[in-house]
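Note that one protein chain is taken out, while the other chains of the complex remain in position.
Up next, chain A:
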Amino acid sequence: MYSAVYNQEADNNMVDLRANYDVIVVGGGNAALCAAISAAEAGARTLILEGAPKAYRGGNSRHTRNFRCMHGEPMAVLTDSYSEQEYFEDLMKVTQGKTDENLAKLAIRSSEECYAWMVEHGVRFQPSLSGTLSLSRTNAFFMGGGKALVNAYYRTAQNLGVDVLYEAQVTHLEREGDRIVSIDVTYQGEQHRLSPRAVVVSSGGFQADVDWLADAWGPAAKNFLIRGTPYNRGVVLKDLIGQELESVGDPTQCHAVAIDGRAPKFDGGIVTRLDCVPFSVVVNKEGQRFYDEGEDVWPKRYAIWGRLVAAQPDQVGYVIIDSKSLELFMPSVFPPIKADTLEELAGKLDLPTVQLQETIDGFNQACTEGHFHPTELDGLATQGLTPPKSNWARPIDTPPYYGYTLRTGVTFTYLGLKVDESAQVQGRTGPIENLWAAGEIMAGSILGQGYLAGFGMTIGTVFGRIAGREAARYASN
């Protein structure tokens, strides 16, 4: 059962699975890396078990681009200030109170010192990207995005002597009373049982397990696209919850947005977003409108459209715009379907021609005169139309016409492990003495519903650092 394995991927390091590791970190994204680096800096002999191959290491952190950071005055790439109070209010707004105030405030307060820590450990920042100016005050953007951050952390970790195994799938953590006594891992087709002193689990949510999603959502979930890594299958999460550990977050819920229907099933990431809904008419496959496309600015509405599309037949929507609106939104990764007439567009999108024409005619007749302003709520609303379009309602009448398909894209799930302020995992009768959790696997404690851009990376960084430090301290005693 025990063997030394030659690990080609980890820069030809010999990783000795018989070695007595102080800390084993399960997972290989931002939270896992922050934990491993912190544990190693505290003197612990540390091993990372990353389930993905090296090319796909980093979980959903690969696809991220910034973290949300409190600051009292302009700080490096961050403009102005962002107070603890305002940050917390923003969180309360999106979660509608579904948060653990102590943990949330701990994450928020710690975010400021994270910035310098990240730079010291190899992360580089850049000013807010073009097209994202609204985030320049609250969110610090990683230069090159999340994969560059992940690369920097792996280099830092390996320079600190952390061992890394890729394609190492943890299947089970053996619990005896209030302790984790061993970890089962499959590596290169062989089963290994490891017994570190302390364990940090940071292996993400379960959004890539479509069957699990279908249990919660019904068969419609089979048509969902998964925006991130295919490796977040929640194996460790399910294993631990099955062993009577405390969970938090709604097990049936996931964060879902509407994305380009042509996106790949997994890992489409940022580029598959479509920002054109506010300037469009959106119909279902029967050619009928189903919701107010102009209810609010897109950053505040794109999340609800994931659910709206999920509720339509075949879980698909169709965005129709005309040439007036083509350049009002960020370019799409795939070019739109283009046609000179609505009839031709209906044919290309496989929509019922007569119904689409009727819907657009009805919409156009309900449009009113007024001032159109693409970047603010302009009040240019339809009259006597159900459902209404409350802003940016301009007739679709200037060919060529353009169409996109919309599908539901799942970002992450909310179900997680309950932790305390030291990131220690809680059992029904108290903490598990040598188990900590960080990242998406425990984020449901703080982000019970909704989404706040860049907050997932903040939670991962803050609790990853705490978990690594605490696990190392435990291991040294």
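Here is the rule we go by: a residue touches a chain if its C-beta (ideal position, glycine included) is under 8 Å from a C-beta of that chain, and two chains touch if they have at least 3 such contacts; residues count from 1.
We take it that contacts and distances are computed from a predicted model.
Chemist: Given the options "TcuB: works with TcuA to oxidize tricarballylate to cis-aconitate", "Copper chaperone NosL", "3-oxoacyl-[acyl-carrier-protein] synthase 1" or "Rod shape-determining protein MreD", which would UniProt use as the protein name of the unshown chain?
Modeler: Protein name of the absent chain (UniProt record): "TcuB: works with TcuA to oxidize tricarballylate to cis-aconitate".
Chemist: Please pick, from A:181, A:270, A:303 or A:385, the residue that touches the omitted chain in the full complex.
Modeler: A:270
Chemist: Pick out which of A:331, A:387 or A:430 touches the chain that's been left out of the picture.
Modeler: Selected residue, touching the omitted chain: A:331.
Chemist: Using the touch definition up top, pick the residue from A:79, A:136, A:151 or A:253 that touches the left-out chain.
Modeler: Of the listed residues, the one touching the omitted chain is A:151.
Chemist: List the chain A residues touching the unshown chain?
Modeler: 55-56, 62-63, 65, 124, 126-127, 129-131, 142-148, 151-152, 155, 261-262, 264, 267, 269-271, 273, 327, 330-335, 337, 348, 350, 405
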